[in-house]
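Omission of a single protein chain aside, the complex is shown with its protein chains in their original locations.
Here is subunit A:
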């Protein structure tokens, strides 16, 4: 049984022939019913999504963005007008023979205010460009596939809700310590939800939550067939759309 998604390619390429050096990647489809791996068939993966030259700089930019955009710094220092005291002129301007001052809390004084210190709360929100985010996903998926860390399964239905079943399965197949299971639906089957609940390193995720940071954090990425189809359809749509600029309009900041 060979399942081919070539039809999706043709539809999304607008009729142009596939490029010469980008052949579709063929991947086995496994099962989750038994601990031992049973190969159910072959599937073609679209090279524009899964066979892109991995751009490490773009992956790094994505990871940095994912960590920083939600970061708020709560560090705070007081300015000269916030430090307690310092309203009165310490001594008269002339006559004492000492230097002139207006306030005991000026920045040149010990215990005075800090001029350019951190001011709480400071947001570090910024929006990475549309194509950078898109290419980050493509690069990471391609890298995962090239490094044998990407596996396709037919569905996430497992026979028991025993946590040790998942452990044995992952151990048997040589999947990494941390595994990210991705399905199209956001309500996962009961058994796998119960089995992975006690393990912090087996995580379930819907396709819309797929991101570069999570893919790098987990050693192995396991996609269902439905997830692959959805992922390819969405990424190819975004690659072939002309109105990507409007997608990022609402995140535009007034100041840099």
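We take it that a contact is a pair of C-beta atoms (placed from the backbone, for glycine too) under 8 Å apart; a residue touches a chain by one contact, two chains touch by 3 or more; residues count from 1.
Definition applied: contacts and distances are computed from a predicted model.
Per its UniProt record, the hidden chain corresponds to "Large ribosomal subunit protein mL49" from the list "Presenilin", "Ubiquitin-like 1-activating enzyme E1A", "Large ribosomal subunit protein mL49" or "TATA-box-binding protein". Annotation: of A:81, A:208 or A:237, A:237 touches the absent chain (contact as defined above).
On the side of subunit A, the interface with the absent chain consists of residues 12, 14-17, 19-22, 53, 55, 57, 237, 239-243, using the contact rule stated above.
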